[in-house]
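Reading through the structure tokens given below for one structure.
As you look at this complex, bear in mind that one protein chain is not there, while each of the others sits in place.
Right, chain A next:
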Amino acid sequence: MASVTLSGVNKWYAGVVHAVQDISFRIEDGEFFGLLGPSGSGKTSVLRMLAGLERPTSGTIAFDDVPVQARSPQERNVAMVFEQNALYPHMTARQNISYPLKIRGLSKGEIETKVADVANMLNIAHLIDRRASQMSGGQQQRVAIARALVRRPNLLCLDEPIAHLDTLLRARLRGELKRLQRSLGTTSVIVTHDPIEAMTMTDRIALMRDGVMQQIGTADEIYNRPVNAFVAQFFGLHSMNVFTVSDVRDTPEFSGQCGGQKVLLPDCVKPHVQADRRIAIGARPSGVSVHKQGQAPRGADMLSLSGRVYVAEQLGDSILVTVQAGETTIQAMTPPSQVFGIDEPVDITIRENALYVFDGDQRTLRFASGQPLPGADRIASFG
């Protein structure tokens, strides 16, 4: 086990693609760290550099403050679980798991004990003499995890280890992996494109986009204080609504224009409006209320605009209503008792305490609602 420090790490491919741009962060000893981002964000490149499969073009990677960027995976004692094709197909599960120990020249007896231990830990003892082709995807990934853990690595690298499994199994393995990591205390990094995976499993998350680090923090911090609109929209089960309001004016009422639609703004936004009279508003679907036309409450503490229902999707314990307001669409999580028809004219309100304010270019967060509503999408994401 070790702490891991990256400082000023860059990765260029073929001198053309700047896949990882000046990334620095520290993973504490025993921490479960998530590298999150859409595809092409550079998260896998970071993981491969941590594992030693690739070298950074510049910058340092240190394990327990000892630079390791020039060392091989073996010298770093890292283990890795791949997304697919993780197991050697010509070996049984037992041979797969013992392989790293065999390489290290352990005695037969030692290998047997360790393999049996880790097989019991991962509930794969009954599969131990099967080959990869005789196991399901979930079983294969379990064996791959066993192979990674059997030698107690300094760092466990997980490259989308459960992305290829079906939904139910994924949810179960999520929990299993988290418990396993906790009980072993192995410093672990997981790469994923799924915010829910990152939120549910890890202690802290680094969110990347186009090779650039966007934000590092706990799930709570990133969810409630997203540094920019991209993070806000990417993170969470349901994307945050973000729309730019332009031509903001004070008279006759504090309002602006959004895609040809008039928006009444709450007073709390006032200090953040810039010289270009633009501002970006964010709100999670759980913070948006939809009302029948003309029935919306009015007040200086809320934003309101009107639109038409584009579609209403039944989610069981709530309804996800998508409203077309001018050229913007806004999603709202409404109670199942509220029924809306397609194309029904509606009013939308967002209370100040559910409101996020970004600058007009959606680059920086200016204002976050204090403590946001304990909204439905937050609860759903952990379900």
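The rule we apply is simple: contacts are C-beta pairs under 8 Å (C-beta built on N, C-alpha and C of every residue); 3 or more make two chains touch, one makes a residue touch a chain; residues count from 1.
Basically, contacts and distances are computed from a predicted model.
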UniProt protein name of the chain not shown, from "5-oxoprolinase subunit PxpB", "Glutamyl-tRNA(Gln) amidotransferase subunit A", "Succinate dehydrogenase / fumarate reductase iron-sulfur subunit" or "ABC transporter permease": "ABC transporter permease"
Option from A:80, A:173, A:245 or A:273 whose C-beta touches the chain left out: A:80
Hidden partner chain, touching residue among A:42, A:56 or A:100: A:100
Chain not shown: contacting residue from A:24, A:72, A:136 or A:218: A:72
Positions on chain A where the hidden chain makes contact: 51-53, 72-74, 78-80, 82-86, 88-90, 99-100, 103-104, 147, 157
